[in-house]
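All protein chains but one are shown in place.
After this line comes chain A, so read on.
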Amino acid sequence: MRIPVSLHIPVRHPENSGSSPIDPYVQLVTPDGVRVPDPLYDRWVEDIDGARLQELYIDMAVIRRIDTEATALQRQGELGLWPPLLGQEAAQIGSVRSLRSSDFVFPSYRENGVAYCRGVAVGELMRTWRGNAGAGWDPYTVNVAPTQVIIGAQALHAAGYAMGITRDGTDDAVISYFGDGATSQGDVSEAMVFAASFNSPVVFFCSNNQWAISEPVTLQAQVPIANRAPGFGIPSIRVDGNDVLAVMAATREALDRARSGNGPTFIEAVTYRMGPHTTADDPTRYRDSAELERWRVKDPLSRLQALLDAMGLFTEEFAAESSRRADAVAAELREACLGMPDPGPADVFAHVYSEPNSWLDRQQEQYSRYLSGFAGEENR
């Protein structure tokens, strides 16, 4: 049976620190690291004990370290560009760690932490940004579609993939990630129409990081973004995106709804892009540092650290282990990035088509002849 459309925007946690008004959302751990009970959402994370919280912390520490290393590689000229995820670790980890391996992910370009947790090798993670290929990994080995740069386009792919799941009769689900800016795109609205009309097993996960390059979310939406989905007939929830536990609870609930035949869910994870849009961006031109400071106190890692500390689990040994794992991944990433062979001239033409193409074959043959004219020149 189709559950009634609801909009879950509780008023219990009006966590409006500073001067930036934040509409209410589901929160299970306060910025100070205090676990607050929630009669509706606690049940979705009952199994998350101290050990699991430690794993989530390590995940977040690792992807933050990946982010730092990739940013450094870009500054050193080894990557063409990098879209930092700093500040959005909880939104990525809380959601991706709720998925099964047979579920399918349609990410934007910023979900590199999601891709890593799905099993994408760190070298593959760099491939796109190093400029070696349009897409980094084989989508079918990790069930993650390639990074998507066209804003919001992947929401439709997710809705379509979910239609396929319905036809196959499995209880897999799809999650589509996009940002607050993408919600202005027609494709995201169309995806919600399709998903609602066909009752498809898809989760629309909007990482509202407050900024679309230089444009504040207020340019995209005059009401909380989560308010839109019920208009499409899609249950919606607004969650503290810097609270890994709350994100996990919301995502698990949404996935359960999808698996049990009750259709799509929209999640707005309220978070903040602590860094630039990409390494090519300069946010000091359009936002003030006071805002950054207001969000810094809500940092997803320090929040979980405080919770673990209160539980006696953020020991020196654990902190060291966490750093060691993050540094090991960073070293592996750097090595894989620098060791990645450059693509060659044949790669220019490879895979444009599945089948032979007379136009392209002719151009490739000619270009190969052209290049062969330079053969041996470097020896002269």
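Here, contacts are C-beta pairs under 8 Å (C-beta built on N, C-alpha and C of every residue); 3 or more make two chains touch, one makes a residue touch a chain; residues count from 1.
The criterion applied here is as follows: contacts and distances are computed from a predicted model.
> Assign the chain not included in the display its UniProt protein name, restricting the answer to "Extracellular solute-binding protein", "Probable peptidoglycan glycosyltransferase FtsW", "ABC transporter permease" or "Alpha-ketoacid dehydrogenase subunit beta".
The UniProt record for the chain left out of view names it "Alpha-ketoacid dehydrogenase subunit beta".
> Who touches the missing chain here, A:Gly77, A:Gly186 or A:Gly373?
A:Gly186
> Among A:Leu53, A:Leu99, A:Leu156 or A:Val239, which one touches the chain that has been omitted from the display?
Reading the full complex, the residue touching the unseen chain is A:Leu156.
> Where the complex has a chain not shown, which of A:Tyr25, A:Trp44, A:Trp129 or A:Phe194 is the residue touching it?
A:Phe194
> I'm checking contacts with the chain that's been left out. Which of A:Arg167, A:Arg285 or A:Arg369 qualifies?
A:Arg167
> Residue-wise, where is chain A in contact with the chain that is not depicted?
104, 106, 133-135, 138-140, 145-146, 150, 153, 155-168, 174, 186-187, 190-191, 193-194, 197, 350-355, 357-360
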